[in-house]
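Removed from the display is one protein chain of the complex; every other protein chain stays in position.
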Amino acid sequence: MSAPILQVRDLVMRFGGLTAVNRVSFDAMAGDITAVIGPNGAGKTTVFNLITGFYKPSAGEIILHGPAGQKPLHVTVGHRIARSGVARTFQNIRLFPGMTVLENLLVAQHNTLQAATFFGIGAAFGFGRYRQAEREAVALARRWLEATRLLDRADDPAGALPYGAQRRLEIARAMCTNPVLLCLDEPAAGLNPRESEELAELIQLIRRGGCSILLIEHDMGVVMRISDRVVVLDHGQKIADGTPAQVRADERVISAYLGEGDEDEVPAAPVEGAA
Amino acid sequence: MSGASRLPEGPHVGGVPHNDDGVPEPGEMGGIPRGPEAPASRPPVVHALRDAGLAALVALGLFVPLVGLRTDVGPSGGGLILRTRWADVAILVGIVFAGRLAMNLWSSLRPAGRPRTARRTAQIARIGTFVAPLFLGFAVLMPLLPWTTRYGLDLGVLVLTYVMLGWGLNIVVGLAGLLDLGYVAFYAVGAYTYALLSTTYGLSFWVCLPLAGIFAAFAGMLLGFPVLRLRGDYLAIVTLAFGEIIRVVLLNWVSLTGGPNGISGIPRPSFFGLSFSAGGGPGSFADFFGLEPSPTHRAVFLYYLILVLALLTNWVTLRLRRQPLGRAWEALREDEIACRALGINVTNTKLTAFAIGAMFGGFAGAFFATRQAFVSPESFTFIESAIILAIVVLGGLGSQLGVAIAALVLIGGFEAFRDFEEYRMLVFGAAMVVIMVWRPRGLVSSRKPSVALGERKAISGDLVGEGHG
Partner (left out) sequence: MAYALQQLINGVALGMIYGLIAVGYTMVYGIIGMINFAHGDIFMVGAFVSLISFVLLSTGGWAAGPGAVLLVLLISMAITALYGWSVERIAYRPLRGSFRLAPLISAIGMSIVLQNFVQVSQGARAKPIEPVIRGSVELWHGNGFSVSVSTMQIVIVVVTLAVLAVFTWLVTSTKLGRAMRACEQDRKMAGLLGIDTDRTISITFVIGAALAAVAGTLYLLRYGLADFFMGFIVGVKAFTAAVLGGVGSLPGALLGGLLIGLIETLWSAYAGQDMFLLRELNPAYKDVAAFAILIATLIFLPSGLLGRAEVEKV
C-alpha cells in the first residue's frame, strides 16, 4: 500500500508572535500506522488540532484522500472534517461523563441516525426507518464495545469508568463514526504497561479493519513496535521522517531528545499547553 | 452552612479534576465565624455560642441602619423624617442569634453527612416512577373534585403555566446546557403575537397558537445566532439583555403594542367554536350542552387547555430525548468540543434547542394572553425569567418531574403567602438561596439514560455535566 491517505504540505501555525508549527510536511499512507513524536512543546498536538479542524492553519495544506476523493481539510469546518472520515481522541479524555457508555457511542453516530429521522421530524412520529437505523447503530456500538471489552459496562455512566476503560471508550466512540483516519492523541498516557500492551493490540486490530491511524505518543516502546512510519517534530519543525529503525538511528532525533533531557521534566510550552 | 462539608466528590474524568474544590482552608478567618468544623479542642457549645454571637453582631450591623432607622417623606412633602424601630432590630438580631445557635448545635450533634450512594439515586428514581403518575392523575382529576374551588382552579392554571414554561426552558438549560436568562422574551412574543393577530385581524386562538409558537421559535433563532459562541455567564447576561430589549421595545413601540397600556380586549378561546360567554346565548358552550351558564366552565376549559399544552411540551421533550437530536443536546451539555470532533453540527444543534424551547414559551404566552384577555409589558419583566430559571434549576436540570414539583412548590408557596403581600417576594428570594445551598443540584438530580442494552440505571447527578454555554 503506498497511496497516501493524508498529505500535509508546508503547514504553518502561528499564535501571535510564536510559530508553533513551521513548514511541516509529511504523508500518512493508507492502512499504515503513522506516529508523530517529539519532545514536549514540539508542536505535535497543534498539528493534530490543525488536521482535525480545531485550529485553522496560518499557511499550508492538509489533503485527505478519503473514500469521496480529495478533501482539503485546511479549509473545512470542524464538524465537517469528522464527517469526511477523520476521527480523533483527546489527550485529556473528553467523554460525555453523564451519559452511559452506549449513549456515548450512539452520539458518535449522530449524523447517520439524524439522516434516518428526516432530521428529527420523522423520529417524533416513530417511523419504522428510524427504528431500523437505531438497531443498526446499537449493533455497531455493540461490536466496538466487544472489541474494547466494555460490553458489560454498556449501561454505566461513562464518567464512572476507570481511567483505562475511559481511554478505550474514547477510541470506541471515535470508531463509531466509521472513520478512514483515526487520530489518537497520546492514547497510552496514564496507562500501566499491561494496559499499554492491550492498547497496542487494539490499535492493530483497528488497522486490520482498514482504518489508517495517526498517532501522537510519548511511550517510545509502543511507537517503535507498532508504527510503520515515524515523523519527528522538534520546536515546530520536522527533523526526521522514516521507519522506526531509521528514526532511531537519526542523530538529530537523538540530540533533540537528549538535549531536552528527561522530556517529562521539561515544562510544557504555552503552545502545547493549549492542547 | 459550612463550606467544607458541601464539597462534592466530583468525577475526575481523565485525571483532570473538573471542579475547583478541595481548596485547603488554612487558618482562622480573622474573627469570622467558621462554622462547626473549627477547633475540636473547644467544647462545641461554647464554640456555637461564640459563633452565634458573632453572627448576631453582624446582624446588628446589617439591621441597625436599614431596619432601625426608617425614612419617610415628611408630612409637608419636604425633606425626609426618621422613625426609629429598635424593637424590630432587637427581634431580628435575636432570631439570627437563635437560628445560628440552633444550626451550630444541630450540625455538631448530627453525624457527618453520609454520601449519596448510587443506591439512593436509584431509590429516588424509583419513587419518581410512582410519583409522576400520581401527580398526573391528580392534575387530570382536579377540576372534577367536589372541593375544588374557583380559586383552586385558577391557582392550578397558574402552576401549570409555570410547569409548561419550566419544561420549555428545561430543553434549553437542562438538556442543551445553554443558560438562558431571557426566556420571558419568548413568552412575551407568544402573548403579543396572539394579542395582535386576534385584535387586529380577528384570527381565532387555534389559528394563532401555532403562529405564536412559530414566531417565538424565530425569536429564539434570532437570539441564538449571535450568542452561539458565548459561554456560561456571558450567555446568561446576553440573554438577559435580550429579554430586556424585547420588554423595552414593547414598552416604547406605542403604535403597535399600546406601550405601557398594553393590549386589552383579547378574545377568549372557544371550545370548537362554542364560546364561553357569561350570558349563555345561542352558540355558547352552556347552550350547546344544555348546561346552566357558569363562569366555571371557562375556568375548567382553560385548566384543561394548559394541562394539554404542558403535557404536549413534556411528551415532545421526552420523545426528543430518545432521538438523535435530544442526545446531541445532552452531549453538547456534557462536552461541546467532543461533539465537534464527532461531526455534530454544534451551531444547528444549539439553534434547534433555542428554537424548540422558545416555541413552547410562545405557546404558553398565547395561552397567557387568552386567559388574561390583556397583555402589557409589565408581565414580562426579568423577574419572570428568573422565576422560570429558578424552577428549572431548583427542580433539577433535565428532570421533568423535578421541574413540575419545583413549579408547584414555588408558585404554590408564593400564593400561600398572598396574605403577606409585602413579604412574599422576600421569602421567595430567600427560598431560592436556601434550596440552592441545601441541594445545589436541585430536587431531582439524577439522569435517566435514553437507551440501554439491559436495565436503565439512573445516573447520579454528580456525573452529569452542567453545560458551558
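When the chains are written out, they are named A and B in that same order, and each has its own residue count from 1.
Keep this in mind: a residue touches a chain if its C-beta (ideal position, glycine included) is under 8 Å from a C-beta of that chain, and two chains touch if they have at least 3 such contacts.
These figures come from a predicted structure and were not determined experimentally.
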item	value
Touch criterion as defined above, residue of B:49, B:62 or B:274 at the omitted chain	B:62
Residue in contact with the excluded chain [from B:139, B:157, B:179 or B:458]	B:179
Sole residue of A:54, A:96 or A:130 that reaches the chain not shown, by the stated touch rule	A:54
Option touching the unshown chain, where B:212, B:236 or B:407 are the choices	B:236
For subunit B, residues in touch with the removed chain	1-3, 6-8, 19-27, 29-30, 32, 58, 61-62, 65-67, 69-73, 79-82, 173, 179, 226-227, 229-230, 232-234, 236-238, 240-242, 244-245, 248-249, 251-252, 337, 382-383, 386, 389-390, 393-394, 397, 422-423, 425-426, 428-433, 436-437, 440-441, 466
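The rule is simple: only the chains that are shown with their structure count from here on.
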item	value
Computed distance of Cα centres, subunit B from subunit A, in Å	42
Interfacial residue positions of subunit B with respect to subunit A in the complex	11, 13-16, 316, 319-320, 323-325, 327-328, 330-331, 333-335, 337-346, 352, 447, 449-457, 459-460, 463-465
Of all residues in subunit A, those that touch subunit B in their complex	52-54, 78-83, 87-88, 90, 92-100, 102-103, 106-111, 113-114, 117, 120, 123-124, 130, 134, 138, 142, 151, 154-157, 159-160, 163, 166, 173-174, 177, 190
